[in-house]
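Every protein chain of the complex appears in place save one, which is left out.
Coming up: chain A.
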């Protein structure tokens, strides 16, 4: 298993940190693995190359792993994840004009997502009355956390994401430019792009995703189920290397070194200072230099973030159902949950008989009832705006 090189695809984003550091700091080599990182330009490429076997593993949007296993929008290829690369890490950034409009309509705390979502509804209604174009929101992929997080937030305030605004897919590197030239009014994306927009003076960070969901699985270390079954030792070794890398990343004394590694041009290729903000959870949120700090901005490994949690997979599947991407069925729910494999994580670390952490509400959304993965239909019935497949 040592000689066989593993090709692992990634997109240049901060939540690829565990993967990049695992290779750069030699954690994969220490496990006897020869990993070749391949930087990609689109999630479609990562998905396809993983599906057809050009990659053994990949940094993948958690919902894409689920969609691929369900055969949504594309070929059905069962995917499993033995490691969760990141919890949270996204933010919603709005243009200065939309920010001003929201603040003038705001009734409450600007970090309270219910207050901002209701302000958004008032802005949307006023625009419609004035005959203005609907607001346009950028997100990264149809099956993305960004898509679901934007929708969850605005729908809570009474904005229908399919009727009242436009949601468009934009590749992350194009987000900032599109906000600057007015092609989108806001976007939801991962680091470093929100900070880049603020630094250029073209955006205000309105919300950290942790305002909307306390715990949101973001990217996973994904592999084909068939490959994982054939190569259990390699899966275990790769998982252990990621656990070690994540622990290294979380140690505050290593932050500068991590930022320098991620900043390399063949990794993420932005300044270490911008990367440090994400790792520290201390972000400049407005062009005037206003800072905001959160201990939950991006979790890489701490608070058990690395262990895949099937409840998170169920929540993502519930969003696919809510917005008409997937039909509701117990079988599909089971497949979705089966993508997140805490058993592979436990096996890699030699953890025997660990009971799944029994948290009453693992997602912690700011609106709606606590998430109940055992009854998605009832859970979704509690929301006003739902576009389920008929």
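Some observations on this one:
What we mean here is this: a residue touches a chain if its C-beta (ideal position, glycine included) is under 8 Å from a C-beta of that chain, and two chains touch if they have at least 3 such contacts; residues count from 1.
Criterion: contacts and distances are computed from a predicted model.
The complex includes a chain that is not drawn, and of the options "ATP-binding cassette domain-containing protein", "Two-component system response regulator", "cytochrome-c oxidase" or "Alpha/beta fold hydrolase" the UniProt name matching it is "Two-component system response regulator".
Interface note for the absent chain: among A:168, A:291 or A:377, the touching residue is A:168.
Across A:118, A:149 or A:325, the single residue that touches the chain missing here is A:325. The residue touching the chain not shown here, chosen from A:183, A:264, A:282 or A:334, is A:183. Residues of chain A in touch with the missing chain: 41-45, 48-49, 52-54, 73-75, 140-142, 162-163, 166-171, 173-174, 183, 324-325.
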